[in-house]
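Of the protein chains in this complex, all but one are displayed in their positions.
Letters are used for the chains, namely A, B and C, taken in the order the chains are written, and counting of residues starts over at 1 for each.
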Amino acid sequence: MTILWRNSKCRAGMIMLAAFILIAVFAPVIAPYGPRVSDFAASAGPSGAHWLGTTARGEDVFSQLVYGARTSLIVGLVAGVLSTLIAMAVGLTAGYLRGVVDEVLSFFINLGLVVPVLPLMVVLAGYAPVKGLGLIIVVITVTGWAYGARIKRAQIITLRTRDYITAAKFAGDSTARIIAFEIVPNMISLIVVGFMGAALGAIGAEAGLAFLGLGDPQTVSWGTMLNQASLGGALTTGQWAWLVAPGLVLALLITSFTLMNFGIDALSNPHLRED
Amino acid sequence: MALLEVRDLSVTYSPRDSAAVRAVDGVSFEVHDGEFVGLLGESGCGKSTLGNAVLRLLDKPAAITGGTITFDGRDITSTSEDDLRSMRWVDLSTVFQSSMNSLNPVITIRRQFADTFDAHGNGVDVDARAGELLEMVSLDRSVLGRFPHELSGGMKQRVALALALALEPRFVLLDEPTTGLDVVVQRDILDRLRVLQARLGFAVLFISHDLGTVMELADRVMVMYAGEIVEDQPAAEMVSRHLHPYSAGLLGSYADPRDEIVEVEFIPGRPPDLSQSHAGCLFQPRCPVAVDKCRTVHPDLLPAGRGQVRCILVEESSGGRAALDNLAALRDQVFAAGPSELADVEPVLVVDGVSKVYRTRRGLNTTVTTAVDDVSFGLRPGQVTALVGQSGSGKTTIARMLTGVERPSGGSIWFGDTPVDRLRRRALRKYRRHVQLVFQDPFSALNPTRTVAYALSRPLRNHLGLSGAEARVRAGELLETVGLSPAAQYLDKLPHQLSGGQRQRVVIARALAPEPEVVIADEPISMLDVSIRAEIIALLDQLVRDRGIAMLYITHDLLSARLLADEVMVLNEGVMVERGPTLQVIGEAKDPYTRKLLAAIPRPGASGTPVVARGDTEMRAESA
Amino acid sequence: MLYFLRRTGFFVATLWAAVTLNFLIPRLQPGDPAQALLSRLQGNTQAVNPVQLAAIRKMLGTQDGNLLSQYWDYLGAVVHGQFGVSYSYYPYSVTAMIATALPWTLILVGVTQIASFAIGTLLGAWAAYRRNSRVDSVITLGSTFVGTLPFFWIALVLIFVFAITLNWFPDGGGYGGGSSPSWTWLFFSDAFQHSVLPALALLITGPVGWIIGMRNNMVQTLGEDYARLARAKGLPRRRIALTYGARIAILPNVTGFAIALGGLLGGTVLVETIFNYPGLGRLLLEAVSNKDYPLMQALFLFTTIGVLIANFLADVTYGFLDPRVRRAEAP
Partner (left out) sequence: LTGCTGTEGQQKSSTDTGMIDFLNYGDFGGGTTPKANYNPYLDATKLSAADYIYESLMYVETYSCKAIPWLATSYQWSDPKTLVYTIRSGVKWNDGQPFTAKDVEFTFNMLKKFDVLDTQGVWTFLSSVKATGDDKVTFTFKQPGASAFTQVSGVKIVPEHVWSKVADPTTFVNATAPVGTGPMKLKSFNPRQLVVERNPDYWQADKIKVNELRFNKADAGGQVEQLKLSRGEYDTNAMFVQDIKKAYVDRDPKHHHYWYAPGGVISVYMNLTKAPFNDVAFRKALTTAFDDKQVIDKAQLGYVTQASQSGLVVPGQKDWLPQGLADDGRIGYDAAAADKALTDAGYTKDSKGRRLGKDGKPIAFSFKVPGSYVDWVAAADILIKNLEALGIDVRKDTPTPDANNQDRATGNYDMTFGVFGGGCNMYANFADPLNSARTAPIGKKAASNEIRWQDPKTDELLQTLQVSPDEKAQKEAVAGLVDIMMNQVPTIPIWYGAKWFQYDTTKAEGWPNADDPYADGGNGQVVLTHLVPAGS
């Protein structure tokens, strides 16, 4: 933790992320209006009452921006956690047990890697019977776990031959215990990096899908904001703030993750430490 | 004028995340044309850093923070990289510590020679010259067309050596060029090096912590401790009349296994933390003969004997050796092994005609390796059986079969009346209560994320069924047993907070935890510094005798086998070629392979005064 | 040989899995292609005419029969390369539609991918070579920041600035209304004009990954003993950077690049949608929104095969470029 903090890039990332989390948690306090309250003059430019103007439906853009942070963070965290968990379960099992189990699981991992993600995502999102955040999370998770699983499998294959694993076997520990207590703690940095990568991908994917119109327009997210700004003629009515703001905050959020990743990468790869 | 002259050289690592480390501190020395200088010292004392500084190859965060390096009268301390380039390899060449990684993996050996010649505008016929060089190191010319990964470690090492000599340099830095190689191969390369050096007349700075080798090869030996040179003497002098207590300690940990009585001593403690400044002599905390003054006065490197020494005691005593004489009084830190008798006890573990065959498939080809071929022996309580052999001879495979990790392809293993070769899951777990393993590498045998207490409590809880609290108490006792006391100080430490020797002690304690009857130790000291080795051997010996444990001690190091074992078995390509009481096997080796192994043992001062090496003449003739 | 068999086995099994997935996903979900077509025609403000709907349904010949026999027919058709008639482009065949769209995607995205890779690798190598210099920071930090900007957003901004405000480039499409695809200079220059903005958008965000990857790899290889030895040998700086740094550092990227090329279609959905570029990605999105199962299935299959082949090629190329792998993989 202190090493992370000491890394200036990482520190900046952590501060930014913390800010986003605070904004998301306290969205109702920070946002002047509800995200879907459409009681205002439509398509208004930035003003004192509406810092970033209003949408074509008369909703406050700034409030949507604030609430949108929730969506992005939830998608990022939940999809990140889910795909990390799946990746861990599959990767660890395959890597530790080897043999037939490994062959079968590896096949699925490879399949997951080979099947084109975005088309699959588009297809899944397009055909799902319900829309909403849950769906987006599921879609992103389903398409996103394989890469992490492969990395983790590779890592565990090198870890499982370490002497201390053999030692744990000699100490009479069970396989599950060995994985949980001996192997996983040594993969923490990998897992965290994997999680961050997955979260980052999920945030981007959610925005992309929403932008393509495959998300749920009922969800207030930066992607749907961009989508609606684009459809709603934000530029024809000169509302640049409506279009620019969601893109920028999205970039900032992703930047915060990327910056933190730098620090964590550096933890496990000394070559990347700034010297 | 000396070829290489280093004056007051200091190198500091200033990493971003931690305190600066003075890895080399005010080092001065000279190397003359054609001279072969050895540089000795414990791991981490700054040898490689010094070497890199001399070659001007330091990378951030390291930097030369003081002093000068003069090569052939030219000050190269701060010459720019571009100006230096013309000197490189023509004047200063090197063979790195890790032979395995110093060749570019994606281009052929030929191209690695070619770009060396190119870089120095040497319009020679690459094939002819490189071929010649390879032949010089006894390699076939066909090696030129190969990629590094197609060569064995020894071959790569020889290529690296040939490459280093390609431009007939005047000075070659060898940084532990043979670590990681098999004893026999190592020997072969070093012999060749010495011959080439004599023939071509280049100067060598040879870095190693392998005392025997350095002493035997070098004309002059420098001993480094904590970034400083503490002694600098002609080799012969160093063997017989070293002056610094640290040199004495280092040399004391070496002995010739063929001797009737073999004694080794060890220096307890660890080198100081170089990121802090210390008043007084850096060696003082570990020095058995230190006096009060040592704590406050930092000694200088002053002429003494036929060289230089950095020690107040030497400074003050006129004859120089006075201080060391006191050492004799402190003999308790010595481990000695004399001739031993094989007691006639029933074996607990019996290996009966065991073989192991590996089939490896690559594509359609199947290679069959007979790793172990019809080996039989028994392990007896209270006795140590050593298993000696070169790399790849099947030692580990035997250990794996004994511990039930692997099943023999033929033959059987009996633990009492348990057929070890047929155990599965639960039974195997039960069996491991009685048979434990001490790992080779204490750095990888402990989980870096788990405390010492955790590591020790697992076998206690699993095998002995102790509760958490009981296990902790017992773990403390075990730590005391292996000499880590007070135990409370170590229980909650993580492995990286322990020194190598301490870690190996924890590993041993863990193996002892379930109170096993048999302990298999697979090269338990090969990863440790010389000075720690003796200490661990002493510990193992004491445990075996006190607890009546039957131990299989696997090693390629005959000296430790001699010190510890009652019985020695020599393995060659899976076949047991020799077996018998230790002294007998070592002293009267019958099998040619055993003799080869013995010949690989360096004999410092072989040509000069036989101080350490007192083996029989027949052996010496063999190696010549 | 065995290795080859294994690869082929994996290839076939993956293909089969993809084909099956392809078959199942649309069929497990509600929705009606005819209805989708009709609503594309008239939006949601008019009542659906049930007669018309039935006629369209009949025209498309939406399959009946149990799932298993459908599956069997489908497999047979796929094996024979018959993907049928596109729903949304009735009566044009799926193959014809893909043939129309493919060149556009290949040219726009193919070229920009290659360019991104080249630019990224060069910049990454440069950054690693000048490690910790200002060049390094500018490249690393700059690309990190650019890399985090959402692609579609950059694209929108580009359109806004260069097409709408400055009117330098057309705002979308593969070529103008006035010209039509032909082998004429006029058409090519027109098509080029139209590809500038999408290509720019791809080129802004494309190289980032390669830059970072290359830099990190190369920093690592330059720290290896062989690079140090090269320095000790007095090799010129450039030669060390190239033969001992870049040459080795590029290897992992080459595999990544082959796979990225295979995944080309996936990456095109967004760019082609925003710029209305007449390529495969947009076709896919359209197929999905119109429930054009035949077209979608073919596109999906097409991509999967593309990725599989790319993976295969990546393996082969890797073996070719890296002698260490070469031997291990030789039969």
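Note that a contact is a pair of C-beta atoms (placed from the backbone, for glycine too) under 8 Å apart; a residue touches a chain by one contact, two chains touch by 3 or more.
All values derive from a computational prediction rather than experimental measurement.
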Displayed chains contacted by the hidden chain, counting the whole assembly: A, C
Hidden-chain contact residue, picked from the options C:V48, C:L141, C:V161 or C:V316: C:V48
Absent-chain contact - pick from C:L108, C:A199, C:I250 or C:L283: C:L283
Subunit C, residues in touch with the chain not shown (by the definition above): 29-32, 34-41, 43-52, 54-56, 58-59, 85, 88-92, 96-97, 100-101, 156, 159, 163-164, 167, 169-181, 186, 190, 193-194, 273, 276, 278, 282-283, 286, 290
Missing-chain contacts mapped onto subunit A: 36, 38, 42-43, 56-58, 128-132, 213, 216-218, 228, 230-237
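By our rule, only the chains that are shown with their structure count from here on.
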Chain pair showing more contacts of the two, B-C and A-C: A-C
Cα-centroid distance, subunit A relative to subunit B, in whole angstrom: 48
Distance between chain centroids, defined by C-alpha means - subunit B, subunit C (Å): 54
CA centroid of subunit A to CA centroid of subunit C, Å: 22
Sequence positions of subunit B contacting 2 or more other chains: 60
Per-residue overlap in subunit C, given as positions that touch at least 2 other chains: 132, 223
Touching residues (chain side subunit C, partner subunit A) in the complex: 10, 13-14, 17-18, 21, 25-26, 28-31, 132, 144-145, 147-154, 156-157, 160, 164, 216, 219-220, 223, 263, 265-267, 269-270, 273, 284-285, 288-289, 296, 299-300, 303-304, 306-308, 311
Parts of subunit C lying in touch with subunit B, wherever the complex brings them together: 1-3, 132, 223-226, 228-237, 239, 243-244, 247-248, 251, 321-324, 327-328, 330-331
In the complex with subunit B, residue positions of subunit A that touch it: 3, 6, 162-164, 166-173, 181-182, 185-186, 188, 273-275
